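Coming up: chain A.
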Amino acid sequence: MSDGQRETTPGAGLVKGLATTLKTMVTPSHTAEYPHRLPELPPRSRGVIGLFEENCTVCMLCARECPDWCIYIDSHKEPVPPARPGGRERSRNVLDRFAIDYALCMYCGICIEACPFDALFWSPEFEYAEYDIRDMTHERDRLREWMWTVPPPPANDPGAPAPKEVDAAAKTAAKAEPPRSNDAARPQPPWEAGDDGG
Partner candidate 1 sequence: MTAVDVVLLLLGALAAGSGVLVVTTRRLVHAALWLVVTFGALAGMYLVMTAELVAWVQVLIYVGAVVVLLLFGIMLTRAPTGRSDDLDSGNRPAAVVGGVVTCVLLVTLAGYGFSSAYADLDTGRLGTARAIGTVLFRSWVLPFELLSVLLLAALVSAIVLSRRRES
Partner candidate 2 sequence: MNVAVEVAVRVVLVFAAFLLFPLVVGYMEHKAMAHMQGRLGPMYAGGFHGWAQLVADGVKFAQKEDIVPADADRTVFKLAPWIALLPYLLVLVVVPVGPGGLVGSDVDAGLFYALAVMSVGVVGAVMAGYASANKFALLGGIRVAAQLMAYELPLVLSAVSAAMAAGTLSLGGIVGAWRPWWLAWQLLALVVFLVAGVAELRRPPFDMPVADSEIIFGPYTEYTGLRFALFLLAEYAGIVVVSALATVLFLGGWKGPVLDAQLGWLWTCVKVLFVAFVVIWLRVSFPRLREDQLQRFAWMGLVPLALAQLLLTAIVKVAIS
Partner candidate 3 sequence: MHAYLTSYAVVGVVLLVGAAFLAVALTANRLLRPHGPTAEKLTSYECGVDPVGEGWAQVHVRYYVYAYLYLVFAVDVVFLFPWATVFALAGYGGPTIVEMFVFVGFLVVGLVYAVRKGVLAWV
């Protein structure tokens, strides 16, 4: 305790306290009147996680990495007919259930980092309070709906080299391979469809 600086005149501390409270009183308050005035959140704040299920390969990485085990995934295997006649029949995972229990979720975002196929995205939406805790578990279709609220990614820095994926895609395109049939049926992510979400 630095006694040298304490209370040079008796009562100075008391006056200082009064001055502080008075100053606070005449400055505008910090209260955010939330339901009537929406907060101005940063564009990429962590509100809710959206599922872009067409990208999901049921690799289960997100569920395994989740620190509080709030992601539930069910799937089954389906045979895929051989691509060419005479070829071998393959199988692929089909997603049956993808649910996030937001009553458990701690918004760490590890699932989004862990997803190798860009199937999970942060959305800034946060108004999904419920009266029943069971309703806090968002099923696949509800998670799908959050995708429309995901904002577009920030633009690259000017002059920056194009991302690797774009290069790879350009090379693939240059090879002029005919596109796969199921690629054409994919819905576009919202930002590519020109919808800026939210």
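By our rule, contacts are C-beta pairs under 8 Å (C-beta built on N, C-alpha and C of every residue); 3 or more make two chains touch, one makes a residue touch a chain; residues count from 1.
Regarding selection, all candidates are chains of the complex that A comes from, given by their letters.
These numbers come from a predicted model, not from an experiment.
**Q** Hey, among 1, 2 or 3, which one's touching chain A in this complex?
**A** 2
**Q** For chain A, which residues are in contact with candidate 2 within the complex?
**A** 14, 17-18, 20-22, 24-27, 29-31, 33
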